[in-house]
Each structure stands twice: as C-alpha cells, then as structure tokens.
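Here the complex is missing a single protein chain, while all its other protein chains stay put.
Going in written order, the chains are labelled A, B and C, and every chain counts its residues from 1.
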Amino acid sequence: MGKKLKLGIIGAGRIGRMHAENIVSNFRYVEVKAVADIFADKIKAWAEELGIKNVYKDYKNILEDKEIDAVLIFSSTDTHAQIIIEAANSGKDIFCEKPIDFELDRIKQALDAVEKANVKFQIGFNRRFDHNFKRVYDLIQEGKVGDVHIVKITSRDPEPPPIEYVKSSGGLFFDMMIHDFDMARFLTGSDVTEVFASAAVLIDPAIGEAGDVDTAIVSLKFENGALGVIDNSRKAVYGYDQRVEVFGSKGCITVSNDTPSSAVLSSAEGVISDKPKYFFPERYKDAYIEEMKAFFDCIINDKKPIVTGRDGLEPVLIGMAANRSLVEGRPIKIER
Amino acid sequence: MGKKLKLGIIGAGRIGRMHAENIVSNFRYVEVKAVADIFADKIKAWAEELGIKNVYKDYKNILEDKEIDAVLIFSSTDTHAQIIIEAANSGKDIFCEKPIDFELDRIKQALDAVEKANVKFQIGFNRRFDHNFKRVYDLIQEGKVGDVHIVKITSRDPEPPPIEYVKSSGGLFFDMMIHDFDMARFLTGSDVTEVFASAAVLIDPAIGEAGDVDTAIVSLKFENGALGVIDNSRKAVYGYDQRVEVFGSKGCITVSNDTPSSAVLSSAEGVISDKPKYFFPERYKDAYIEEMKAFFDCIINDKKPIVTGRDGLEPVLIGMAANRSLVEGRPIKIER
Amino acid sequence: MGKKLKLGIIGAGRIGRMHAENIVSNFRYVEVKAVADIFADKIKAWAEELGIKNVYKDYKNILEDKEIDAVLIFSSTDTHAQIIIEAANSGKDIFCEKPIDFELDRIKQALDAVEKANVKFQIGFNRRFDHNFKRVYDLIQEGKVGDVHIVKITSRDPEPPPIEYVKSSGGLFFDMMIHDFDMARFLTGSDVTEVFASAAVLIDPAIGEAGDVDTAIVSLKFENGALGVIDNSRKAVYGYDQRVEVFGSKGCITVSNDTPSSAVLSSAEGVISDKPKYFFPERYKDAYIEEMKAFFDCIINDKKPIVTGRDGLEPVLIGMAANRSLVEGRPIKIER
Partner (left out) sequence: MGKKLKLGIIGAGRIGRMHAENIVSNFRYVEVKAVADIFADKIKAWAEELGIKNVYKDYKNILEDKEIDAVLIFSSTDTHAQIIIEAANSGKDIFCEKPIDFELDRIKQALDAVEKANVKFQIGFNRRFDHNFKRVYDLIQEGKVGDVHIVKITSRDPEPPPIEYVKSSGGLFFDMMIHDFDMARFLTGSDVTEVFASAAVLIDPAIGEAGDVDTAIVSLKFENGALGVIDNSRKAVYGYDQRVEVFGSKGCITVSNDTPSSAVLSSAEGVISDKPKYFFPERYKDAYIEEMKAFFDCIINDKKPIVTGRDGLEPVLIGMAANRSLVEGRPIKIER
C-alpha cells in the first residue's frame, strides 16, 4: 500500500464521530491525522482512544497541514460552503455531508471553488451506497427494466425529530425528502423538470405550528420522460420504511426493508416477522462505510466521485420547487 | 330456501356471459330466467347449454316479465342509463356494470330513477370483493392502521387494449384508473376533494395519437385529510400488477399480487417465483362471484348494497377532474 | 359436446357430497345420474336440490344401470375393494377415494379386477392436482432441479381428529402420512425402497392410549438413489401446514402455504401476515375439482389416469413399512 491517505475531520458531532470510527475500524490504508471541532475539549478523550493525534478547535489548522490529503466536513450546515471554499483553495479533496447549503448562491460559490481548484468533491448522499438501492441502480444499468417509466420512493421515519430541529432544518423537503430527490435522480439517471407537492399535518399539530408538514406526496417529471412519486411520513410506528420501485418497459424492480433477522413465527395469532431495522444508523450502517470507501477510491485511484457537486445542488433545486408548489398549489417547473 | 331469485341478464358479451356462467355454477338459489342481447341469435346455443330458457333480442321483454326480480346490465355503456331508468321504473333490482355513463346528467337521471323507485342498485366495482383488497378494507375497519394518512394504488395491465377501444373508452382515467378511484374511496372511506394528474405516452405512440396516455400518476386529496397516489401503466411485461398500500397512524397494510402457485425455484440463475396472474379474468375470478353473492344477499335479505349509485358517480367525477388536470396542468378541486 | 358423461356416486358422506356438488357446479358435460348411500333417506332432499334424479340405498342399482359410464366410490374404506371389483366387472370406469383398503390381498384383488376389465381407474390422491404441488412436479419434469437428491415434505393438521377416528383409521401413517408417501413418489417419479420411522406422542396422551402417535418423522430411500424425509404433526396451532421442498443437482424448489389473502400489516407489534388456509377443504378446494376434471378427461379422451391403481397400492406398502419400523426400531426395506 505504501503511504497512507491522511485525513482531517471537521466537525465531531454524532455523524462526524460515526464516520471517524468507521474509518479507523475499516480502512487501515487511511489515517485520520486530525479532527477539528468547536468543542475541541469535549472530544479529546474520544479522539485519543481512536488514535487521532491532533485535536483542533479551529478547522483552519487542518487546512494548513500540508500532509493532510483530504477533509471530511461534518460541521453544521451553515458552515459547509465556507469550509468547502477554503478547503478547495488549500488543495484538499473534500467529502461534505449533505446539504451543501440552503442558499443557491452559496452552493454555487462552493462548487465553483471546487471546480477551479480541481479537487475531488463528494457529497454525503449515503443511500446511493446502500446494498439494496445500489442493486436497483445496477439492475437498471444492466438494462433489466428497459426504459424507466415510473419511479416510486417511500421514505418514512420511525419518529418525528424534535420541534426545534424542524424549525431550523429547512422543513421536510430539505431535511428528509432531499435524500429521495437524490435517489430519484440516481435511479432514473435523469434530472427533474417539474414538481407537484401535496402535503399535510396529520401526525403532530406542533409540526404544523412550526411551519412544516409531516406527511407529503410529491409528483415528479423527469427530463427523459419518466414520471415519479415520493411519499414521506415523519412517523411510521413500525420503524424506518425505506423502499423504492422502478417500473419500465422490460420489468419492475422493488426493494423491501432490511430486518434484524429473517425469522418468521407462525402462531395462533398469525404469521409474524421482524419489523424493519429501526432507523438510519441501523439501516445505513454499511452504506456509511461504503460511501467512505468510494471517496477514498476516488482519491487513490484518481476517479470521478459517484456523487458530484451537481448531485449536491440538484436536490436543493427540487426541494425549493416542492416548497413553492406547496405554497402556490400548482406544479412548479425547475429552472436551471 | 323456498322460491328461487329470478334474474334477467341484459347484454351477453364477454363479461355478461362470464357472469351468467358464474351464476349458474355457483348460486343454486338463483335462476337466470332470461337473457337479452341485440345478437340474440348468436347466444341461443350458449343459453340453452346453460339452461336459460328465454332468449330475447329486446331487453324490454325482460323488464315486462313480472316474475323476474332483478336485472343485470352488461350491455354497452351508452345504453346503461336508459336501461337503469326503465328497469327501476319496472321495479326491478339492478346490478349494472361500471361505468353508469360518461355524462353526469345521465348518471344523475339514472340514480334519481333508482332512488324514486326504491330498488336495490349495485354498480360493478368488482375489486371491492377481491380477497386481498377486502382484507385491507376489513383491517382498516378494525382500526389496525388507525387514521389513514396515505393510500397508494398500483394498477398496471399486461397489455394495452386495441387502439379502437382506446378511442371510445373515455381514456385511461375512465377505462382503467376509474377502478382505482373507486378503490381509493372504498379504502379511505372518504371522498376525493382534489386531483392532480401527471401522465405520458411511453409505451405506444399510437395511444398518444388516439388522444390518450399510457402511463399516469395521479395525486389525490381526501375529505378526511388523507393523501393518495395512483399509478397506472397500460403495459407491465410481467403481467397484471394490482397492489395497494394503506399507511396510517397505527400501521401500514400492503397487498401483493396473486400468483398461479407459490413455487420458488432456486437455481444458479437466481431465485425465481411465479409472475402475477395474467389479467383480470384470472385475478378477479372469485371477486366476480363474490360481487354477485353480495348483490343477491342485498335482495334476499333486504340489505343496502356495498357499492351504491353514489359509488358509481364519484369515480366519474374524479376521472373528469383528472382529465381536466392533465389538460390544464394544475390540480383540480372536485365540485359536487 | 354431444352426449353427456353419466356418473353414479356411491357414498354420500361429507366427501361424497362435496364431490357431487363440485361436479354439478363445474362440469356441464357431466351428469350425476344416480347416487347410492346406505342412508338414502337422509340425502334425498340434498340430491333433489342438486338435480340428481335417482337415489338408491343399494349401490348395485348403479352398477346395473347400463347408461352410467363411471362410478365414484366415496363409501367407507372397508367397502372399497368389493365395490371396485363389482364395478369393474360391470364395465364401469372407476374413481375411488383413497385408500383402496388396508389389506394387501384385497387391494390386489381389486386392482386385478380393474386390469382384467380394462376399465379406467383413478385413486383419490387429490394433492397431486394442487396448484402448488402440480407446479413443483412440472418444474421437475422440465428438468429445473436436475436429478432429484432430497425430497422434504411437511404435513401438519390444525387439529387432531376425534379419538374414535384415530382408533379405526389405521393410524397416522395411514390416515395422514399416506398422502405424503404418494406425494414423495409423485415428485421423485421413483418408488420407495426403505423406510425409517421416528415418532412420538407429544400433543395428546389419549392418542398414545389409542395406540397411535401424533408427531412423526419418516426417512425414505428411493429407487433412483434420492433421499427423502416427511414430518407430520396432528396439531399446528397456526393452521394446515402443507409444504414440499425438492432439492437436486440443478436447483431447489420450495412451495409455501396458501393464505386467505396477501395482506401484510406492519405495526408497532411486528409485521403480520395471514395464517395458512385453515384445513384441507379450504386448501384443496380447487384440487378436488381438478382431480375430477382429470378423471373425466381420461374417460372422454381415452387417456391413462394420472393416479393409477399401483399409485393406490404403493403408499399402503410404505405405510406398513413405517408402522413396522416404528415397532421394531430399525429401517425396513419394502418388498414387492
């Protein structure tokens, strides 16, 4: 293997720590050389146990370290664009958790910086690396469904997030359905041209009071002529419901939820099987590792990332259109 | 059992003959006393073999037969309203194949006549009697899904109908999705208030040239706050795809397709199971019998039909709104 | 169609009446001309309603009716052999409920008479006509599993029969597993050469006191080299459990139980689907019709029956070997 790939991690909240631990456990050809977090003191013990030698309060220390090849950005969304720009200017390859930003201008500035610096850039749409969705994608690529006619995506959380989160997250279309917008583009291989959103507050009135919805169905039209529909709910009592269906001229592919086991109990009460894995940490456990593997592979073998800057931008455009559709009660065309 | 229930069948095309045969085979407490068809000559041998003694060219002969308790109308759609009115005026209970008519005025006239005559009236939405959909309905009634939030209906045919049929059928929303509009109302127990239709010609340009679409996704809003979505395709290469999913505050119910057998072959090529039953005669074989059973039960035990005149009217309203939504490119509210 | 096939039914207990009703409802080219039952008085009203004109106390009246083409024997097992012999001598084609008899000599006499008279003879192993097992058979015939290596059959009843029945039925190997012995021969296309039975009384001590077992596993060796295993239980609390698995050089086929519906409810309690259809009348409803269809087809089109006299004899030989294996605690070779 020779020299190890050297990383700096910016942001060590829940998701940042998960990624750091995944990397230390799974990629012996990679070294996490430094981690930066505004609460640097709080993560020192954790970093030490992981064998990360440098813990900074200021991410600029990472950007200044010439030995570091790439940065992983897991800080709060409002810092993403600025850090991307600086990291790109420092010549670091970049992995950034989604979304890049909520403002189009800032997203474009960040992507411009990336392009100018000609660094690798991957955005954290981890579901593309899920074994089920990846398999759907592969089967489509192999021509098994022929031309795609209809894409249906179901995404339902086991529990609504805290109301505070709802207030600042950008709303259901941005904190939740944005993954499905990306999935729709990934599977069809086509951009979305028109969006119609239908939504309601059926689970918790407090979500409505916070200006958001908790149940939504969004119709999509794609550039290649296909039609799509996504449904989201903030609360599925049976757990995390993550399915897709792709129908085309040669067939239809569906995926069902992953479960903790395949055990089926037949009793006088009925035939009972496991509920889906509870939430994203369980369901996408391996996908989080796979997306890192793909990022490292891009850097080491000089490949184009599977999830590009434009893949980070487009779902934001769709989410904005969905929000506008909901407000105006009509379908919205996406302008680029 | 006492006296047999005496029926007259009006219209002995494919669907009329199927019903007649079902009745003769399955309901010994019912007698098909007469059948009327404009091609009376062509059905004589068939009627004789079935033991139907009277074959008429003119359906009025049936209406004039005092012994006949009920009529089943399987003639062409444009004759439905007129025959319903006359049959109601003759005091016959009525089963009528869907749709009642394409014109609202004529539907209302027919339903008025039924109401005035106070006869039983059942419309032929046979899928309500399908073992799978009936079970979904029952589970909802038992409160297993709690409040309904989302209804998703998939309905795809194995083959497009002949272009001639497309030209006169009223189009996909009337000849195909109308069943799904009924299913949506049946499962939610609520009326549709708003419709947004998205559609395309992806299978056969000739369908587009005939003024129709072959692929469609329709979003629905219900009076009770629920959201719905229906997708239709004229051609699923794997056979008749008929599924529903109902999601609510306490759970989610899905049904999968019926198959000829449960055999699963694991081989070097993969794990292969049966395709869905090919088309509606196979899939809804028992449902056609069950809907008759329900109709006879209404008459014999003086019950309210499960599918009423209003159930015949509402899907037509939804279909009209869907057509208008498609033309105008916006959601359409349903006015009553 | 021309002349109808004319039948006489001997024995109008539960199974005889079911078959008579199936025939009247499903085969318009067949006429049940007469029925004979020792309790002739009790079945008159039923026969009349079905349109069966002649009801006899003595089955000989049926055998003497020159117009009758075939007889269906549903009388008690101890009368089968005698009636078969007389019916064969009368030149009638014969359908006989399984088993032919419990005595080898009598079985052979009956089959000799059939052979001498050169009449059609079909034994009532209805499961060969079940849509699932028939599909397994067909896939094997198509070569999908290659050479058969292992056959596994599961057969469990929802409830034990009355103790009185157990005492006279010949025991589990004769009243229950005999169907599975037939299935094993049907699917492998090979005779059984050796049997080892392992059994216990785990459900109801009264069954043990009656001299029978309620739980059994039987290992089989086949002439073609394949191995087999059958497990039976008198009581599966979740309903009638009827599955087979055939494993071979090119693949493995499994069938699962039929259910009333495909509805699956995901709730906080788990993912719940339907129990199997309750018992044989529900599960084998269509198989009973299909076996009649096959019998009539043999007569009308002069074909060899799918279930022959030898197919009636062999499972009895296997059952005897199983009983002996259980008593002697060792594998028993089948002598022919």
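By definition in this document, contacts are C-beta pairs under 8 Å (C-beta built on N, C-alpha and C of every residue); 3 or more make two chains touch, one makes a residue touch a chain.
Everything quoted here is computed from the prediction, not taken from an experiment.
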Ask   = Which of these touches the unseen chain: C:K57, C:K116, C:R310 or C:R330?
value = C:R330
Task = Touching the absent chain in the whole complex: find that residue among C:I217, C:A294 or C:I334.
result = C:I217
Query = For the chain left off this view, which of A:D37, A:D258, A:E291 or A:D311 is in contact with it?
reply = A:D258
Request  = Touching the absent chain in the whole complex: find that residue among C:T77, C:S90 or C:S233.
outcome  = C:S233
Inquiry  = For review purposes, identify every residue of subunit B that touches the missing chain, sorted by number.
reply    = 236-238, 241, 259, 266-276
Key: Footprint left on subunit C by the chain that the document does not show   = 147, 149-150, 152, 156, 196, 198-200, 202-203, 215-217, 219, 221, 225-229, 231, 233, 235-238, 241, 247, 249-252, 329-331
Remark   = The missing chain sits against subunit A at residues 25-26, 28, 49-50, 131-132, 134-136, 139, 144-145, 250-258, 260-268, 274
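In the analysis below, only the chains that are shown with their structure count from here on.
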Ask   = Which one of the chains is farthest from subunit B, going by Cα centres?
value = A
Ask   = Hey, how far is the Cα centre of subunit A from the one of subunit C, in Å?
value = 58
Inquiry  = So the centre of each chain is just the mean of its C-alpha atoms; given that, what is the distance between subunit B and subunit C in Å?
reply    = 39
Task = Starting from the mean Cα coordinates of subunit A and subunit B, work out the distance between those two points in Å.
result = 43
Ask   = Which subunit C residues touch at least two other chains?
value = 266-268, 274
